[in-house]
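Complex shown without one protein chain; remaining protein chains in place.
Chain lettering (A, B, C, D and E) follows the sequence in which the chains are written, and residue indices restart at 1 in each chain.
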Amino acid sequence: MKISILVNEGPYQHQASDSAYQFALAALESGHEVPRVFFYHDGVNNGTNLTTPPQDDRHIQKRWSALAQEKGVDLVLCVAACQRRGMVDEGERDRNKKDATNVADGFRISGLGQLIEAGIESDRLVTFGD
Amino acid sequence: MKISILVNEGPYQHQASDSAYQFALAALESGHEVPRVFFYHDGVNNGTNLTTPPQDDRHIQKRWSALAQEKGVDLVLCVAACQRRGMVDEGERDRNKKDATNVADGFRISGLGQLIEAGIESDRLVTFGD
Amino acid sequence: MSTLNIINKSPFEKRTLDQCLSRISKDDAVILIEDAVVVAMSGTSYDSQLKTATADKKLYVLTPDLEARGLADRSLLDGLTAVDYKGFVALVTEHDRVHSWL
Amino acid sequence: MSTLNIINKSPFEKRTLDQCLSRISKDDAVILIEDAVVVAMSGTSYDSQLKTATADKKLYVLTPDLEARGLADRSLLDGLTAVDYKGFVALVTEHDRVHSWL
Amino acid sequence: MEEEYSGGVEKKFIYINRRVPHGTAYAIESLETVLIGAAFDQDVSMLFIDDGVFQLKKDQNTESIEFKNFSKAYRALEMYDVEKLYVETESLQERGLSADDLLVGVEMIDRARVNELIDQQDVVLSF
Partner (left out) sequence: MEEEYSGGVEKKFIYINRRVPHGTAYAIESLETVLIGAAFDQDVSMLFIDDGVFQLKKDQNTESIEFKNFSKAYRALEMYDVEKLYVETESLQERGLSADDLLVGVEMIDRARVNELIDQQDVVLSF
């Protein structure tokens, strides 16, 4: 089955992002596809490559990036949410005249259409939030 | 009176940061001092200079930065929260080997001691969160 | 000695207002801000609970948040006082401490 | 046609579980995850409300979240089934849609 | 993006709105999703239950809190062919509101019918 995931909260503040990750792993291990994880609202903050969590703690962003690289999961950050929360890739940097980028490998910024598309093309859509 | 403020949530997702700002303005207009606003938890995300909110919407970060510049309010981002959420100044960039900085003018990163100090030195501490 | 308690969530969504009211004393005050303003008007199903509280405690509601939710023209529950942000600041200074129920 | 409902907040804190149970039908299922697991054991004051629900609906609780809160060794409420993440995934596939009550 | 789906799958999407507006961003972000999603020619319903009914309250004035007043955009939904707006009767009543307080025409449904409506959907998006 194709199971896509919607993540509404950022890392370390709410368990939502952790739950979504554990769920995605279990879905893959159960033989399902996870075509896309869409990050909306504060969820876009999962994609920043500027975190330095304590060394004895999980590294949420790196875990997501590894899932993209190793399992081909498409990690999409909502562009409107990114603009309000300060997530910037090269395109956004040039467009909005910012001095830096902070989107980690494996994540890409795109529109809300990608969420609707995931709803249409997946058999299930599961939301994790606050 | 000295009234310090604690902000626990980031911009645009919860009203907390807006309420804190309106409260700070009203306190200053009423003749009180606002020595410090301490940003904890997701609140540290208020300090990013990478946001581009819609043009017809309020610019939360710029409003805070103006408060620091015009009224001398000390805007402090909790360092531990910054590390978990990806807020980086030059010191943090060098220390944690990051490629970018994203702390806006008027904000500084410091320790939780600054929150305790605000509690000790202010007549009131008012918290805005989720 | 008295405390100003801040409530910012709708009592239809979260139990913070219940939990606050079950513990504070008659010298304390409560201000409803943000989404908590939705129970400030008479006629809601939370009406009687709040009336009990106003019998011996001071309750306030933040006008700008009422306006934002289209409720500024409704009649407030008896015993509730509307304040603007400056009134909110004054309440903070008039009480000995502030407790935000998050 | 049936729905898997996800609840992730403690019913002592938020009313989502009440609001969910007041609307779903007997073909639907509910899984308690994250902070919602705190009402999975017998002996809480939420006990009877949940027992009513288990009488005609399927209720599940996520084991890793029970463990994290030190509740894995408590006896679960009758009619509640503990599942791990793979069990959670299976529930998602067995129902026609998923509704997260946020 | 619309073209990709013009001859493709049509699914039934329901947006479930349960929060007071402005205290959190869910109301505005739900609306933005619906408006963008309209381009995909899916079957879209919006359901307002619990505190979500306040999103449709008339006379919202966000000037003092300096927020965008997006509430008028609910009236524009029709132009995007989003015409199925449902409000739960009990949620309105519990909050001291009636259909006259709402800024758009909606279909009122009883609590008992909410599950029936959700049961017809393919995708549930909750805000």
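Convention: a residue touches a chain if its C-beta (ideal position, glycine included) is under 8 Å from a C-beta of that chain, and two chains touch if they have at least 3 such contacts.
A quick note: this is a predicted structure, and the numbers were derived from the prediction, not measured.
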Query raised in the report: Of the chains that are displayed, which are in contact with the missing one across the whole complex?
Result: A, B, C, D
Query raised in the report: Touching the missing chain, which residues of subunit D?
Result: 8-10, 12-13, 34-35, 38, 41-45, 47, 63-65, 67-74, 84
Report task. Can you list, in ascending order, the subunit C residues touching the missing chain? Result -> 1-3, 19, 22-25, 28, 97-102
Report summary line: Those residues of subunit A that touch the unshown chain are 12-15, 18, 22, 54, 56-58
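Just so we're on the same page, only the chains that are shown with their structure count from here on.
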Report summary line: Max Cα-centre separation from subunit D goes to chain B
Query - Chain pair showing more contacts of the two, B-E and A-D - result: A-D
Query raised in the report: Using mean CA coordinates as chain centres, what's the subunit C-subunit E distance in Å?
Result: 28
Report task. Specify, in ascending order, the residues of subunit A that touch 2 or more different other chains. Result -> 41, 125, 127, 129-130
Report summary line: In subunit D, the residues touching two or more other chains are 97-98, 100, 102
